[in-house]
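My questions will all concern the structure given below.
For this depiction, one protein chain was excluded, whereas all remaining protein chains were kept in their positions.
Take a look at chain A:
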Amino acid sequence: MPSVSDILETMDYGPAPEAAGEVLKWLSARGDFGHYINGRFTPPGTTFEVRNPATGDLLARVSQGGEADVAAAVKAARAALPRWSKLSGHDRARHLYALARHIQKRERFLAVLETLDNGKPIRETRDIDVPLVARHLYHHAGWAEMLAEEFPGQGPVGVCGQIIPWNFPLLMLAWKIAPALAAGNTVVLKPAEYTPLTALAFAEICAEVGLPKGVVNIVTGDGATGAALVAADVDKIAFTGSTEVGRAIRKATAGTGKKLTLELGGKSPFIVFADADIDGAVEGVVDAIWFNQGQVCCAGSRILVQEGIAGTFTERLTARLGKLRLGDPLDKSTDIGAIVDPVQLARIRDLVAQGQAEGAVLHQAPCQLPSRGSFFAPGFFTNVAPANIVSEVEIFGPVATLTTFRTPDEAVELANNTRYGLAASVWSENINLALDVAARVKAGVVWVNATNIFDAGAGFGGYRESGFGREGGREGVGEYLSEAPVKAKAESAPVTLETGPVPEAPAGVEPIDRTAKLYIGGAQKRPDSGYSYAVRGKGGVIGLAGLGSRKDIRNAVEAAHKAAGWGRATGHNRAQVLYYLAENLAAREAEFALRLKSAGSPKPAEEVATAIRRAFYYAAQADKFDGAVHATKSAHVTLAMPEPFGVMGIACPTDAPLLGLLSLILPAIAMGNRVVAVPSQNMPLSATDLYQVFDTSDLPGGVVNIVTGPRDDLAKTLAAHDDVAAMWYCGSPEGARMVEAESAGNLKVTWRVQNRDWLGAEGQGRGFLSRATQIKNIWVPYGE
């Protein structure tokens, strides 16, 4: 050890290791771990090794869960469900409160264990992960207490299968378990195979606080265990992890009726404008991509800097990079710990090498890597072309890309030039600019002049291929509640489409022959196929409708994208259009009723009258269904803004040809979406009659597009379309399964709409509006 005199010369920090003795003692006392099922640990089965990534040392052997283990855990959770869900909110709150308190009492133990298992610095586990875990449990103790009052009529989903990643093992556990338990669900959780240890310690804490057995079950294992859990008899799957696995889960759960939330990958932009606090932004990069070794789904991994300050910014970023300390994660002065596993390290190395081979220039911290363990020196790339692999692919390591932009428009364009949409960070001292960009960037979380700030009171989750669903806040609790059940009604079977001439006398005689075309971009278009099909009413054929095809869907989606201004219009503007639509529909009430009557609708007049009322209802909601300011940290405004998805696909029921269509498209457009709708396949003429109503109601072209034809074929094209952000489908179970499976391509949000009594109260409501929006949380710290 150097003397005080020596140190006075070097002024080094010296070692400051956190002791791990207590935790190692616990690990050795426990021996091999089994699963935690029904309130106790099973005997260890086939085990796999869990190693400390900083040293390669063996920490524990943990059981590989198989189908039988998963089934036993699900059975235990199922058995525990009735009692747990019937406990009063207050009683569940007491349990969650006890868990929160015990996390705090074990905070150092859990921080050390997490650091050993994951390799992240003790500074982070101690100051960030574990405090956030406790905060999450406290917050949700509160939701449990208030559940009945705040979410009237809603109940738990049931047994939830939860699969969590290795980057924030205990924190992701808390994000999953706390809301599930608060809402009265029971859970089976599978921690990541690299990092199962804090979950197992949490299992002991569950026992320690007297949580009823079976409420929380923990099954360890690898991806196969996760797949078994997805396939098991659970009511919901909540997954955090890679987009690739998320896609597989979307496909696997398609048509099963399992509720699904996915929190997936990202390639989040970190936008620095010329008027930003450059030093603040440089420090932001440290908290963005050099946090947790860059193994952060919402990491600001694409740094976009305005040209004028790029030189200064890069210089200061390089200087700051040089100050990072890499090494023993247990050392209190370590910034960069170990990569979670040698497999991940190899992946990072490969991607970085490939990025360099494709021409990017790597700037890396000049730090000495330890002789053993999985370490990677942090850095960033310059000279990165947009098509370079490191521009597109999530590296999931401590390496960002740095590119420049010229104007705010270009910054937004570059920011949104990604398949992901998890988070964004915007740096500017100009509040107009910062909030404008925050509004325009496609991301579920936006931090203004900050990055990676988390709180249980705010929702977290992505747009686009970063997944769907939110964790945290009111919106997160909603993901663990089932809506009041709708009284489902079987719809009429879709008719076979006859495209040849029908040599029958027409059921009704039009004074002049009418041609119902498609409605695309505000104009009537012939179907690309050149075919029409016969629409039969009560007494026979009542007209012909265009036979839409994939190409018409393509054109309709393009037209919908061109109408983006609709999403930026005020709620008041949209309300005016909807009121006007109601007015014009009312003017032609008799004609629409007659058409429905000729089609054989049971209550034609009532259907039209209800459609008019519905337009009034959504006009009323257009400027009222708004967001919230979440109570998070002091001196932070955290805005939860419902935003439209953009372009939505809507496949309508065969019944209620007018009201079924309007009940679905009105809430969607009221919130600012543009829709491509496939109306009732059996009776599309009520929809085609609406074209003139739309035209006379100042509805901008492209906001509503209607393609008539075979519903499930057209729905399949829509569900598979990568530029459609959400899809509602009302139809058969097979159709719903198809839509959910096809949606995996871009992970669009899907909603299987039950056919229902569209004339009744279940035909409208806030539920439709929340399905038509996604919540963006914008964090604005303030202070002078």
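General remarks:
Just so it is clear, a residue touches a chain if its C-beta (ideal position, glycine included) is under 8 Å from a C-beta of that chain, and two chains touch if they have at least 3 such contacts; residues count from 1.
The criterion applied here is as follows: contacts and distances are computed from a predicted model.
According to UniProt, the chain absent from the figure is "Deoxyribose-phosphate aldolase", selected among "WD40 repeat domain-containing protein", "RNA-binding protein KhpB N-terminal domain-containing protein", "Deoxyribose-phosphate aldolase" or "Cytochrome C oxidase subunit IV family protein".
Of the options A:Glu22, A:Asp57, A:Asp279 or A:Glu504, the residue whose C-beta touches the omitted chain is A:Asp279. Checked against the hidden chain, the listed residues A:Arg78, A:Lys213 or A:Lys332 yield one contact partner: A:Lys332. Only one of A:Gly14, A:Gly257 or A:Gly565 touches the chain withheld from this view, namely A:Gly14. Chain A residues in contact with the hidden partner, per the touch definition given at the top, are 1-5, 7-8, 10-16, 123, 127, 275-281, 283-284, 287, 315-316, 318-319, 322-323, 332-333, 335, 429, 449-450, 635, 781-784.
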